[in-house]
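The complex is shown incomplete by one protein chain, all other protein chains being positioned as in the whole.
And then chain A:
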């Protein structure tokens, strides 16, 4: 047992903080695919889990904790798995206790000490077995808050980013090699026709690929506070019925359908004489224009226009409609306050691809909205689709990557801007492009 276990235990009692729970479990076999499910439980309290959930013939006979004896290690026990609280039978299966003897034994050797946080990673990096992107990936993996982040980090740590950056660099170097061949063998020796054009074509493709990666990162999404709170499932923004409550921009990082999304709540876009609110509205407008995704939240009753008291149509204020594009997502809230008109509203009149009607107050329609919104985001950003080609994978997970890739694009552009007769200058630019992309992996 680790020396500090006792102290740790008492701490567990007080806190449910994730990192303090040192006993971990996971399904070790792929769900739905493996013929047998193996669940692994590991950590200082693993045996406690056994005591609470595993019921073998031995323990049954014993009855009562006082007579309970720990399982014989390294031996398979036929057992029943019971719910720790209700003691309800969950499964029948085999359990084995793998006693960790080695770790304790090592601590007896005077020149050894337990590793510190991140120490193995650091040594792997120093020893050249991990490159910079892999180390960053490991850190991201530990810090991952959403499912997509976790998967991206896992790939990065596994070297996927390194190999992608490596591929980019190799491709640049191959283009450079074509150009260099033209210079060093261009006269007097055998060289294929059209080498320059071939290199140019490949650089164009390469630049497009890198630009895709650069535009891949999401930021900014406009929400109204009621929705924001709903999504965050907590009171992050002060929501009051008084228009103009949100004056500055509130940003939150949320998990929407597995995507890490930075959500910015803005002031409502309305005409106002309040100087402070005016600035807020102005900022909101700017943000809407610069963000990747905007979701326009409107109160349905406020934009309903009735004709002859019977027919209804949607009337969006001009201050808002000027910001709408076909890519804007529209959410009509407070549908519960306009039930009489619902059947007559045609969402396609809004001229946007995605629109929903919900009542955040009653929860009506929110499930449909969340699923639809998540799906639309995933489609638009094409994250980790199983069938997606390598080129679509998100690559830039750190600001550092962005800087080097932006430089790379600039050098590639400089190459493309160089006329063929100045092939020597063009080669210089490619040389710097390869250097820039090489800096990502350190």
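Assorted remarks:
One rule holds for everything that comes next: a residue touches a chain if its C-beta (ideal position, glycine included) is under 8 Å from a C-beta of that chain, and two chains touch if they have at least 3 such contacts; residues count from 1.
We adopt the following convention: contacts and distances are computed from a predicted model.
Of the candidates "Mitochondrial translation optimization protein 1", "Ribosomal RNA-processing protein 43", "WD repeat-containing protein 20" or "Protein farnesyltransferase subunit beta", the chain left out of this view carries the UniProt protein name "Mitochondrial translation optimization protein 1". Residue A:184 is the one among A:70, A:91, A:184 or A:197 that touches the chain missing from this view.
Listed by residue number, the positions of chain A touching the unshown chain are 125-128, 180, 183-190, 421-425, 427-428, 431-432, 442.
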